[in-house]
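Note that one protein chain of the assembly has been removed; the remaining protein chains are unaltered in position.
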Amino acid sequence: MSMSLTAFSTLVVVCLVLTACAPVILIGLWLKDFISKQIW
Amino acid sequence: MPKRYGFISQIALLFLITLLARPAGAQDSKTHFTLSAQETSREGYFVVELDQVPQPGMIVQQSTVRDFSEISTEFAWFGDFEKMTLTGFSDGDYYFRLKPSAEISSNVISVKVKHYPRWQAYSLFFTGLALFTLLVVMIVTLHRRHRHDSTAKVKHD
């Protein structure tokens, strides 16, 4: 059972997008903690 | 994660050699190369090795027949490494040699690819799956059941 091009591209692109979102999420959370003085 | 032991060599080889691959010196007369590789592979990948530093522009030929009457694919020998890892082979017999030319000759090697039998793969897979499911179900149920336990007599912070 071979993986099709569509499945392969979708897997890679979705993962790349998710990975690229990670810094945004982390920085967003940090700002939220920073504003509410919850960093430590 | 597993295979941590391997990464010492990874990094080393990477920059030391790859980025800096230098062409081997040109030879005047015809050179005979001896190729070698493991006879069988259970995973569909294997290493093909040369007995000496490769020459620039060497071509590897791959065939499913010993006399190379039909050539499946050709590719350039990569860099000035004496080894190359080939991957992604299905079950079958594969033959390799260097493309004969005025300067180069080589022996023919054969590699038999025979993947692990399906029953073995599936039995390990399903054993693992069963144990994993047990673990997950256990963690989830136990966690729900004990969600409100606490030992703290005095709140810490």
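For reference, chains read A and B in written order, and residue numbers begin at 1 within each chain.
One rule holds for everything that comes next: a contact is a pair of C-beta atoms (placed from the backbone, for glycine too) under 8 Å apart; a residue touches a chain by one contact, two chains touch by 3 or more.
Simple rule for what comes next: contacts and distances are computed from a predicted model.
J.: Hey, which one's the missing chain according to UniProt: "Cytochrome C and Quinol oxidase polypeptide I", "Urea transporter", "Ethanolamine ammonia-lyase large subunit" or "Molybdopterin converting factor subunit 1"?
T.: "Urea transporter"
J.: Determine which one of B:38, B:52, B:110 or B:127 touches the chain that has been left out.
T.: Final answer for the missing-chain contact: B:127.
J.: What chain B residues would touch the chain not displayed?
T.: Missing-chain contacts on chain B: residues 1-20, 22, 42-45, 47, 73, 75-79, 81-90, 115-118, 120-122, 124-125, 127-129, 131-132, 134-136, 138-140, 142-143, 145-146, 149-153, 155-157.
J.: Considering the whole complex rather than only what is displayed, give the residues of chain A touching the chain that is not shown.
T.: These residues touch the chain not displayed: 1-3, 5, 8-9, 11-16, 18-20, 22-23, 25-27, 29-30, 32-33, 38-40.
Criterion: only the chains that are shown with their structure count from here on.
J.: Just curious, how far off is chain B from chain A if you go by their C-alpha centres, in Å?
T.: Once rounded, the distance between the two centres reads 30 Å.
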